[in-house]
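Complex shown without one protein chain; remaining protein chains in place.
As written, the chain order gives the labels A and B, with residue 1 at the start of each chain.
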Amino acid sequence: MSELALKIEGLTKRFGGLVATDKIALAVVQGEVHAVIGPNGAGKTTLIGQLSGELRSDAGRILFEGRDVTRLGAAQRASRGIGRSYQITSVFLDFTTLENVAFAVQARSGHSFHFWRDVRGDQELTWPALAILQAIGLGGRAGVRAADLSHGERRQLEIGMTLAMGARLLLLDEPLAGMGADESVRMIETIRGLKGKQTIVLVEHDMNAVFSLADRITVLVYGRIIASGVPDAIRANPEVQNAYFG
Amino acid sequence: MTLLPSPRAAIALALLLALALLPFVVPEQGGVFLVNFGTRVMVFAIAAISLDLILGYGGMVSFGHAAYIGIGGYAVAILSFYGNDNGWLQFALAILGSGLLALLIGPIALRTTGVYFIMITLGMTQMLYYIGISLGQFGGDDGFRTRRSLFAPGVTLADPLTLYYLSFAVLMLVMIGMHRIVNSRFGTVLRAAKSNERRAQSLGVATFPYKLAGFGLAGMVCGVAGALNVNLKGFMTPDYMHWIRSGDLMVMLLMGGQGTLVGALIGAAVFQVIETFLPDTIEALLPGQGQNWEVLFGPLLILLVLFFKGGLISPIPRRWRGGR
Partner (left out) sequence: MSWTFLLEQILNGLQYGVFLFLVAAGLTLIFGILNLVNLAHGSLFMVGAYAAALVFRLAHSFIAAFLLAPVITFAVGYVIERLILRYVYARDHMDQVLVTFGLILFLNRLTVILFGSASQPFDIPDSLAFTVDILPNTPYPVFRLVIIGVGLIVALGLYVIIARTHMGALIRAGASNRIMLSSLGVNVRWLYTWVFCSGAALAGFAGMMAGPLVSVEPGMGDEMLILAFVVIVIGGIGSIRGALVASVAVGLIQIAGRTTFKVVLADIIGSTAAQSAAPALASMSIYLGMVAVLFTRPQGLFAARKG
């Protein structure tokens, strides 16, 4: 179980004269939660974009489950099992929570030119959907319209839909952003529940969450990695302290 | 999930029951009028339901839906003009012609959204309308009389009851079929595309083929309504496909509630009642003014939209419920 889910080598992205990510090298083990932290402008979101395929890298390689995906676009990476959650949630507000996830399951199961069978009774869709909802802690909210969910619940739903797409690597970009205390706790528990089954790369500012969830942490400053290791080591690292408080 | 039907479904059920029983309870005097009125309600209910599929469920606000009523009508009328009264052939042609038109318009219109989509669909309808007007041999914009369809020896739509039963059968078929479709995987894609098309696409669903299929399906069903309509009226005119007729269909959905299927039936019934009986009522109260019933209808429409967007059945006016 200690195979590498993700191996990044020399990953670089330039925007004009600005180097956003500079020769990033990283290895993420399958099933681990790997947090990426750093001050604002450090290149964290750029890195996520490069991993999801929305940003084309200028140099470097990305190996997902041993295969080179560097040249693949976002849709192709999604079908390979790399899923990304977004800061601005985009779900189907008119559908219930269950219908949202069921639709994501449906999207994965070939074409939808079926005109007769009622989806609400289609166990091929509803069972996996319910299972996913349970896994992320939204089981009790299955029949609620997405429009009536709280902000935090909608972000959970987002993750659920990404899972329904068969994502084995989850790229979570600030999942706790904009959440109150209760919601943050729920989100942290959701992510904790996925540990081991999915591999998670987590970008976050909330240090409580980071130190509570992460198996390993990588610190990014001005596009470069200045430290990478287990949480205790990072906490004690003088350079890291400098970058944040210096 | 409650066992009691919603108020809307209950009313629709009552309507269907009334329509089923109508032929048996009509009086001798004026019976034909009532039967034909019932047919009229059903024909427009079929057209409105077909629009509900793409508009209420698919979010495609098409101002060109009346075009299919025209195509269906011409399929029957033109064949009849050349001596062919075969109902099977005429209706088949109505369906095929409508499907063809949808396939022609769809790929162009569905590339656009919002007001552009409205305009392209409207433009397409107007083009057909102008073609219809320019066909001088068919009476141009005056229209022309047509014989009714014949399905078998003795089974002719010239008989009001036969037409009534056929319309009823088609209506039941369409209602059941549409109900299955909107809850199927196909219908779910349409609904998802209406709710958040980008998300559907990012989930890997190419929405275009589904929308096109829905567009075609709606067109074909409406084409059948058009064929029934011309049999009802005994007359074919390009007016049936004027863009204002498309507006009428939308009004029916407004009145009954869009995105509900049964709302289309209710809306069609209410609309036909108003259109048929309001002018005479006004005429009785204010002689000479009956033809101006629209001066009341316009404001009624406005009030409905402003206060009762969910249709006449909404218990709580929308403004009080809070907007989006």
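The definition used in the following text is that contacts are C-beta pairs under 8 Å (C-beta built on N, C-alpha and C of every residue); 3 or more make two chains touch, one makes a residue touch a chain.
Since this is a predicted model, take the numbers as computed values, not measurements.
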item	value
Left-out chain, listing which of the shown chains it touches	B
Absent-chain contact - pick from B:Pro27, B:Gly83 or B:Gly114	B:Gly114
Full-complex contact with the absent chain, from B:Tyr164, B:Phe215 or B:Trp243	B:Trp243
For chain B, residues in touch with the removed chain	55, 61, 63, 108, 111-116, 118-120, 122-124, 126-127, 130-131, 133-136, 140, 243, 247, 250-251, 254, 289, 291-295, 297-302, 304-306, 309, 323
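Keep this in mind: only the chains that are shown with their structure count from here on.
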item	value
Partner chain A, residues of chain B touching it in the complex	180-181, 183-189, 191-192, 194-196, 198-200, 202-205, 210, 213
Footprint of chain B on chain A - complex, ascending	75, 78-79, 90-95, 99, 103-104, 106-108, 112-120, 122, 161, 165
